[in-house]
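One structure is given below, encoded as structure tokens.
One chain of protein is taken out of this complex; the other chains stay put.
After this line comes subunit A, so read on.
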Amino acid sequence: MELDPLILSRIQFAFVVCFHAIFPVFTIGLASTIAGFETLAYKTGNPIWHKLSKFWIQVFAVVFGIGVVSGIVMSFQFGTNWSNFSYATANFLGPVLSYEVVTAFFLEAGFLGVLLFGRDKVPQGVHLFAALMVATGTFISSFWILAANSLMQTPDGLINIDGIYHVVSWTDSLITPSFGYRFVHMALASFLTASLVVAGVSAWFLIQKREVEANKKALSIALWFLLVLAPLQAVIGDFHGLNTLKYQPMKVAAMEGNWETQPGVPLLLFAIPDESAEKNHFEIKIPKLASYILTHDPDGVVPGLKDVPVAERPPVFIVFWSFRVMVGLGLLMILFALWGLVLRRNGKIYTSTTFLNGLRLMSISPFLAVLAGWVVTESGRAPWLIYGQMTHAEGLTPSLTGGMALFSLIGYVLVYAMVFSAGIYYLLQVFKGGIEHTDIPHELTTVERPSRPLSAAHIGIDEDL
């Protein structure tokens, strides 16, 4: 069998970016959560907020550390595997990525040290300021990287002269038509992730009756956030979908599994899209609902995949099902938010083991939903690297062979498997240590390690071996 460098590069990029993405999506929300706890501690002086903040800072440190390490790979991937794309878009992409480093990475790295280790070295207000700066840094970073991604989805503000893109308008190219929706959708996803992880971990502590008072407060706040954010995300997601319908109709066609351009398109709850037969098997559908959602008219016309040649269609099965996974998990989040509201009125929110155990499981749901969402938007763009302008094949490194791509793919899988298991193991140790652990005397922490992210957790990785 001939090894195809294009497929292998796409798999490698998907793998590396998925592995990387789950960390920042968590740290963006968590940074703001910590800043929130620090603000509450500052305003009320209640030591519970300090405890919570200290514990979650440890978690943040581990996750941030792995995110940084896996992020270094990302900045070289564009060149190694997609050199034609990089070269063609460098006039835009280069400054954008450089700005991300100088406006976000340095801000995060600089103030993270103070956040992690500076509690006793700077006044409380300054420490709070450091927390806010780290949170700000994570948002600045998402601004740049989502601007870069949005340009690939809905290109604007550039002209192509002899195969090289030149920036005509920086404003238009940075704020393309899909940017606003993507940014808000992603920011909400990050907050949802933080809310659900905080809720899940607090629930786990409450089941074990550990540090009940602090964890009750954390759970309560997390659930209020969930109640606001989960439905809001559904609304924003809908707007984002309408924007996609306008600019990337084939992506929407694949999401809906709709082959023919027609009025009154049903919403498919279940189907097995068959790309070679150009139809779906085993459809379970709600009549006219897709048309209603997308055009706000039950008889509205929705574009179908057969509008374009086979070569220009995204992989329907993947996009169709990833979309359902994302939406399904989103609906589950709304359900849990409402369940929490009902239990709160009955006063059982902190004691119902069924609910608390459910929340524990739900703490992985935002990660799955985010990955599914990115698969929808990235695979849905296929075969385009820059929508309507440059295909994946055109963007590939011309000298890349299948063997080289396979070598690096296997290599990254092995390296990341090791990093990931060490990181997860370590994170579980932090969770086991719990909120109580943050009270260890300062003398103990000073013999540990200096100002490094992962060192904020004072826990041996093989203590129980």
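Operating definition for what follows: a contact is a pair of C-beta atoms (placed from the backbone, for glycine too) under 8 Å apart; a residue touches a chain by one contact, two chains touch by 3 or more; residues count from 1.
The rule is simple: contacts and distances are computed from a predicted model.
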Report summary line: Looking only at "Response regulator", "Haem-NO-binding", "Putative ABC transport system permease protein" or "Cytochrome d ubiquinol oxidase subunit II", the name UniProt gives the absent chain is "Cytochrome d ubiquinol oxidase subunit II"
Query raised in the report: Which one, A:L8, A:I28, A:L93 or A:A382, makes contact with the chain that was left out?
Result: A:L93
Requested in this report: From the listed residues A:N84, A:T295 or A:S352, report the one that touches the chain absent from this view.
Outcome: A:N84
Query raised in the report: Of the residues in subunit A, which ones touch the absent chain?
Result: 65, 68-73, 75-76, 78-80, 83-84, 86-87, 90-95, 97-103, 105-107, 109-111, 113-114, 117-118, 121-122, 164, 166-167, 170, 397-401, 403-404, 407-408, 411-412, 415, 419, 422-423, 426, 446-455, 459-463, 465
